[in-house]
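Yeah, one chain of the complex is gone here, protein chain that is, but the others are all in their spots.
Moving on, here comes chain A:
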Amino acid sequence: MQSTTYSLDSIRSDFPVLERKVRDNKPLVYLDNAATAQKPIQVIDAITDYYKNHNSNIHRAVHALAEESTEAFEATRGKVAKFLNVANTKEIIFVKGTTEAINLVAYAWGRDNVQKGDIVVTTEYEHHSNIVPWQLLTQETGAELKYIDIDENGELMLEQLDEYLATGKVKLVAVSHVSNVLGTITDVKEVIKKCKNADAKILIDGAQAVPHMKVDIGNLGCDFYAFSAHKMLGPTGVGVLWARKELLEKMRPFLGGGDMIREVHKYETTWNDLPYKFEAGTPNVADVICFTAAIDYLTKIGMDNVRNHEIELTKYALEKMSKVKGIVIYGPKDPKKQGGVISFNFKDVHPHDVATIVDKNGVAIRSGHHCAQVLMDKLEVAATNRASFYIYTTKQEVDALIDSLEHVAKVFKL
């Protein structure tokens, strides 16, 4: 049973950077969590401790430090598996981020399983990392790339998926669990059910989901799931690909090199067991090991509590933001249907001007296309502003955002 009290003060005191003053001594209001999350002292200390006391390469030497590092590295694998309710830890593959995880699938699975005439399906609200690998794959193989469109609420029009699946040609559906721009939560259970019925594989980009809500891969029923550590309090340079053992066993390796081999001869090589077959070269040992501290931190708070906190903040922010003069908010505008992400624009004011003005008040939001140019085209904008929340975000910080946005409206005489 998770605790029902959510101690915002005590959480905030664990994040040294939140004490920063920026831009003429304004307290930092960090609302760019969809890009990357800040790190608690527990994670920062773990990194220092690793390099001070344990640093060693893993999986090879027999000396004490190597043993400690190997053990800690594999312990994180176990921790990730438990966090996501994955029974077989060999299905957890460490990569450098969500992007690499998706590319791994596109190369190692895609090139042997997608052919001319086949269809790969993605959606209009994907990040470039869940579009470009599929463009490369379909262009190379002669397969077709199809998009599930979004409706005016920023939700997927799943009836289009039915049409695509009905052709019997769909080999893979690649969809994000939560949109990084609109915050829309995909009905992944429904998507997975449809894919299973049509015998299509399903990949879920969980970069914006795993940090913010309980994700139970063991019960989801998808085939591939990818996410990054740095958006969930962990270090940069660590990502996870989860895939079914049956698929991983049949897949060819992605990168060749050390650690992924069993035996190397002049002209042939046999592969190492899972998961090492997909982890060529020295991995990001230190950061993988310290990722444990981030998972522990989130587990202690409880993912349901994280989600509830963000629902409350999003509700509060949507109510207040919708009253700012000249503002246009994109996406579901329903805290139950979206993550703690709100994208918006001011009528004909460029998002970079908005971000620069609010930055003067210490408020960090993101402006740009958010690596989602297909979505920008759909919304008929060049860019949007995005505020995104996390476990340490307070209502006072949302108020600071609103004050700054009102100032924008004033400056531009909206």
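Keep in mind that, in the parts below, a contact is a pair of C-beta atoms (placed from the backbone, for glycine too) under 8 Å apart; a residue touches a chain by one contact, two chains touch by 3 or more; residues count from 1.
The rule we apply is simple: contacts and distances are computed from a predicted model.
One chain of the complex is hidden; its UniProt record names it "SUF system NifU family Fe-S cluster assembly protein", one of "SUF system NifU family Fe-S cluster assembly protein", "Phenylacetic acid degradation B", "Phenylacetate-CoA oxygenase subunit PaaA" or "ferredoxin:thioredoxin reductase".
Note that of A:Lys21, A:His352 or A:Lys395, the residue touching the chain absent from this view is A:His352.
When the omitted chain is restored, the residue from A:Val29, A:Val285 or A:Ala383 that touches it is A:Ala383. Here one chain is not drawn; of A:Arg60, A:Arg252 or A:Lys360, the residue touching it is A:Lys360.
Seen from chain A, the chain kept out of the figure touches residues 349-353, 356-357, 360-361, 367-369, 382-383, 407, 411-413.
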